[in-house]
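A single protein chain has been omitted; all remaining protein chains appear in their positions.
Moving on, here comes chain A:
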Amino acid sequence: MNPQALRLKEEGNALFAKRNYAGAESCYSQALVIDPAMTSLYTNRAMCRFNMKEYNGVIADCDFCLSLDGENIKANYFKSKALAELGDTETANTHAQRAYDICRKTDDRKSLDMTHTWVLNCRSEWWRVRERRRKREAQDLEREVLELLAKDRDETLGSVPEGDEFERKAIWEESEKKAVQLKSIFERARKDDDREREVPPWLVDDISFNVMVDPVITSSGRSYDRAAIQAAIHANAVDPVTREPLTKEELRPNIVLRQACDWFLENNGWAYDW
């Protein structure tokens, strides 16, 4: 590694620690002129830019870093953070998940916690976005159908001969009845959204009390969320229930349970903040 680029990087880090983000950014930029292949310079600069709220700049740096090293945790993480700030919740979600998956593969315990929290955050936000969209669409649909109903009624009324008040009244009443029915159907659907929210206990991690995102199973047959059980093993290397020795190498992904959790969260996004 080029010593001059390294010196500039350290200078940048020192400025960053003092929250001088503009100064740090400039050091990293100078270092990149000398050594454009040093990936940590891109992610460090992305962090400066994130603190300066220059989110497009963050994404540019992360993309460059990812073109050199697609498995870079920080680049995926900061890209996701910047995307979330810019309102692209869906892509933010994708990169959050990627950062988490890489942490798992590389066994980076410290980042695992951070990315795990961020994945939950992104998924929950993505669910909220979809919910808002769904509700808006349902409202639009209701209005549109009511308008069509009124239009149809007016057309039918137009074909009734003058003076036939009996027929006119029947058409009005028929149309009113349909509108009331329609409104009540939409109303019932809205109430469905507020129905009692309950999480099945078998999807809940017994340590964090959250719905599991990455369930793993121990030799005793019990499943925990990976981030939680790894933290517990780190403190005391035993199975939390049987007290038998347990290492993180013995944890196996519980794929079917993961599908069940995913399915549940997909349909009950409120459970992320539950």
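As a working rule, contacts are C-beta pairs under 8 Å (C-beta built on N, C-alpha and C of every residue); 3 or more make two chains touch, one makes a residue touch a chain; residues count from 1.
One rule holds in what follows: contacts and distances are computed from a predicted model.
One chain of this complex is left out of the view, and of "Uridine kinase", "Mannose-1-phosphate guanyltransferase", "Translocon-associated protein subunit gamma" or "UBC core domain-containing protein", the protein name its UniProt record gives is "UBC core domain-containing protein". The residue touching the chain not shown here, chosen from A:11, A:54, A:85 or A:113, is A:113.
Contact with the chain not shown here comes from a single listed residue; of A:142, A:167, A:206 or A:262, that residue is A:206. For chain A, the residues touching the chain absent from view are 113-114, 116-117, 206-210, 227-228, 231-232, 234-236, 238, 240-241, 243.
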